[in-house]
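Reading through the structure tokens given below for one structure.
The other protein chains are all here in position, but one chain of the complex has been omitted.
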């Protein structure tokens, strides 16, 4: 059962009783001055966080409010010290299969099916039969496709939400498609294949739980570049006769896409398609960051953003020029 | 009168008498063992260099063979010590107005008129009336257009030949055009205007002579970024009511297009369009370098280029994959 | 009417009624537990900040206490929770022409007239007639001189107060003057002219308001280097026959004075005078930073300053050596 | 048949006829002044290079003296222009199976069997049964062991000769062994396993031919780090039940052993054993470089080496101190 | 009299009267709402910090509770606002000679005597008579040995506790000892002598007080590298006939042991022994940091440490592999 009531809506429920799913972000057992135990928790969903408190049935509730657990909370919204909180009346853990991750984690605002459709279309224009077969195999793997629908592109820097990887991948594929027209000497097949594969390791780099996006041990110890190469190897092994030379070039596309050693690629691009892929990857991430920064003006109405750390600068938020330019030939 | 015979064709003229224009790259007066004076020169055109020698009429020829001068040479092609050389019979300096720079300097292989046409078309799609007016004024200035047709994009790194700047500019404009579709929130007008203007200062950075491309004093002391801003200012001053805010944004596009301070931009991009312009500029230059490197295999038939200094690496020169992939669904 | 009573003096006014000008740094409307509205504000002048509170006439006062506004406050100084605050009795906005910026912003402790006089004297020793004329024109422009009197040299790093730019400029001019004696081969005219002009763009980089020093949009998007070149161009255009070669060298002095690309100069110094100017600029800033650091011992009486971020180190604060050295030949 | 006569010995064969194997490093067909064809070649073995010349039977010899080919040369050693050369009388290509690489490429001066024996001994001290099994499988693979005997550790920086990889690996294993005693909290198994595996990809990074050591396409495009991980994966797959956790840690040891991203590791060491491995790897290479530099004094008898580029410095070559210290307690 | 009761044990003393030594970390005189003076202090020992409060005899106690002073406190442990504090009943300053630094500062968990013994043993294996004599002199200097027992190796980065320098030195000596076996061409005497001397200047870099470890003025202004060289010079001067050449090499070992200029060595290692010493020094520090990081998991039971600033990364805290590997050959 999906959520209907989100933290951001609770303001309107003051003094009402509510019941819905939340994930327990933190929980602590404390004692009142009178010596009675009570529970203080932080409950979370994709829209925000709220404090929860339970004075009654503490021993009953405590094992149900474990950190990281999704629980159905019945409670009363009340205001305390100017802040809203939920007074917990009852709580029931929710089994994993009933949880919709997108209720708890921020999600792309794009339509994931459309993104996926566009990716399929572009991969369908490839001419090399082995590449065509490779992507048929990959996109026929339901588990992979499902992970691709969900994976974020990063935990913080850019596209850091469910579906972010797909959004990022689709952008790069579309740019790659048009670049191949501006520069006809590029190997279009290789460029688009690389665009699809470059971050594929991220489906194994992140672990998605209602409580947040975590990096897996393999993600930290091996990195998504190696994970991507290994994943490519596994699928290529399912295509009979997949040429070793082609596999090597695809591996190189993944390995070198960070562009420079100091950005985590163990080899630098030796193919122009690999170099181009690196630029497209970097450019899409930067465009995202500028847009994100522009959503954070340093003061209401300011033409400048906050100091934006991922960019190391403030970003200009230009007002439209329309008015002043209208009358030139008027 | 344009040249008809180029250095690269002289192999076929061995032991023939020829007459055509060359530029004097070097010249020296020497003395034979017998004490007779003679002249040794290096003659050049866009296709290469050849040695020339004059044993007779030395005092007559010497003032006509000044370094940097274009001369009509009558002479005989002969072989000496396994190398071809021209034995000069007579020489006449050629007045500047009769010289076609493209005979002496390497030139783009693209059709300059088509490039210019494409640039005009794309600028014609802009919607802001002041920008439209600005580019009308600029492209109506014959002197500027002529310099734009000739200017290289650099002396060595990329597009280092006549017409190179236009080729580079057109590539970036076309990419900017398609990017504005992938990212509809970008200010297309600003991006394309910046794409056209970013390197415009290069028309004043280089001095083109038959003997080679030189950087002007202003080019070295002020740099093409400042020259570009000053040039923009002069043209914008010819558009009545050109908005100061718009001018400021265009100036920022030029100033920041190197992307980082250490690459010579006095300010970093604060607009997403400026950031994107930087990537497109950089990417087009890199694509050119990869192609150039691939034209220099480290050994005949090698799959690897020479160590390519502008890229700091060797580049892979991949053979086509066709043969081995034909039979998959055969 | 200038201020007579500054925040730093209010300690002595406890329980007194006062009336003077302050700028509103922050303001918020809140509600008491009983549901009555009240205003809490932060008032500021050049000497510090203090809290202000208004319980009565809230609707009357609120529009008068806008953020950034200078207001004449009548109120009573009282102590609450160990801290001083002003209980506002009445408030009147002050029109801009009655405001003395120096009452609200920190100001150089040097005599600005003397600094300016010294600058004039040194520029008067130049020999090149075009330079002499240029500086006559500039120093005859009252608006420019007024901005020069007020401009800071930076918002935080050094000389970050009214008059700071003039103090910095004067120091560099004096050093340049003596260096020209130690190194007679330097072009003294060029060096001193560059010393005066190098930061002149800062008069347009900062916006001075009672509430603080802000960087203008042009400052952020174009930088004071470009602003300085454009300003120089405007004044040079007022000197008939100003030689292009001389203008180019002056432009180079401004453009290159940060010394290296990564410090924001689009070109590196190509003239020894430009190189020297960079050192003098840098040295004066560093000397200021050391003095500032030394005013912040890490503990009372300590021989070491706090960790001083602009210098990336702690600074030694040496006690005088006099006593222990007196007796050597005693 | 192994070589008996090396280039370095030919000085003693002046004016003698000789017959032995050489590899053709270069070859060119030229024409004498009289118009007769002749061949000039450079012949090489592990000890040096010599010029060879053939005036007779040119058409017969030319196809036999292909670049890169090992040939049995019959010829006469003669001196021409102060330099020794071989006048070729006859030449026969040698089939690959008769070629001993060590005749043509420089080789470690250590006993490869002893090195290998020491490596086996140390790996035999591991306690984890899966690691023991893994190394049994690897060292039972004759092809791998043979490549391990031959592989160099680099093409130029250090241990750049046949057997160099084994020498380097053995050094690191021995150091790892003793470090595990000084720091008992280290996971000795993991450290030694990593020491053995860290450069194992180099057996696929280099191609050994009589004409020299080349980097393979896979070496350049994928790098020995990825090749090593893939090789490990293949062998681990042969050990039933090899724990995924253990495999992940071994992969991390290989991936991170360059220590920092900018040195080509896609991830930095996250395990202390990986960090230690990086130091040992780096230290062994540096010790080799110092020894090599010390073999190249800048002048005969000098206490300083040439400027040694891999170290970026000159190295001190200290004479022994024995004599001057003998008499202290004498 | 050594302490018996440490801050970490006071939890068990709630509502008890205690008496023991503490150092005053902070102290402030305040006034109650009723206008009565009281003292609030922070008391410290090697195990932690606790608040102390004194309401009575304030004028009597204040001069006895000076910052940095060690005092015998008689007081009552009580709980206030959930935190433990000491209500001070009486206080007596303790004379320096009665203070054991190790009661107040964190101390190595290794046995300092054993460490020192191992150092002596290893130095005793040197063969050069002048080095033997040098270390006899040094280790016979009681004051030096005492400082060596106490000195930390750093204030924060590694081994930042009493005895840390000795622990660090001993580790490096032991590694040097084994390395000399793996690389017999190393000058073992020089390497071990350098290992002992490299950080010896730290005995003058730090000032140890019960309140904490401070860096001396000489430490900050001259650095432990110079202090070490000067200290070496003083002891070498006590060995008659100490060879200048040997002294120079030892000085070089100290000067270059940071390995690179940017890490504070004024010269880079020019002797392989100096280069090796640098690696051992760096490696021992890093091993310490990994162990320290691993003691700080980011969450209870996490396999990853906190972000560890001295390492610039999170560290993997691997659980043992034992269980899963037991059954391979079972």
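As written, the chains take the letters A, B, C, D and E, and residue 1 is the first residue of each chain.
Operating definition for what follows: a residue touches a chain if its C-beta (ideal position, glycine included) is under 8 Å from a C-beta of that chain, and two chains touch if they have at least 3 such contacts.
Fair warning: this is a prediction, and the values are worked out from it, not measured in the lab.
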Message: Let's see if you follow the contact definition: name the visible chains touching the chain that is missing.
response: B, C, D, E
- prompt: Which residue from B:221, B:261, B:277 or B:294 sits in contact with the chain not drawn here?
  reply: B:221
Statement: Contact with the hidden chain, among C:6, C:157 or C:279, goes to C:279
Statement: The one of E:87, E:149 or E:218 in touch with the missing chain is E:218
Residue numbers in chain C that touch the chain omitted from display: 128-130, 133, 171, 174-175, 178-179, 181-183, 185-187, 241, 243, 245-246, 249, 252, 268, 270-272, 275-276, 279, 282-283, 286-287, 290-291, 294, 312-316, 318, 321, 324-326, 328-329
Contact footprint on chain D, counting only the chain that is left out: 303-304, 314, 316
Query: Considering the entire assembly, which residues of chain B contact the chain that has been omitted?
result: 217, 220-221
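Note that only the chains that are shown with their structure count from here on.
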Statement: The chains touching both chain C and chain D are A, B, E
Message: Of the pairs C-E and D-E, which shows more C-beta pairs in contact?
response: D-E
- prompt: Whose C-alpha centre lies nearest the centre of all protein C-alpha atoms?
  reply: A
Task: Identify which chain pair among B-D, A-E or A-D reproduces the interface of B-C, meaning that over half of its contact pairs, matched by residue number, are the same.
output: A-D
Message: Over half shared numbers or under half: where do the identical copies chain A and chain D land at their interface, same or different?
response: same
Field: Mean-CA-position distance for chain B and chain A (Å)
entry: 44
Query: For chain D, which residues are shared contacts with two or more other chains?
result: 217, 220-221, 249, 252, 270
Message: Building nodes from the protein chains and edges from chain pairs that touch, which of line, ring, star, complete or other describes the result?
response: other
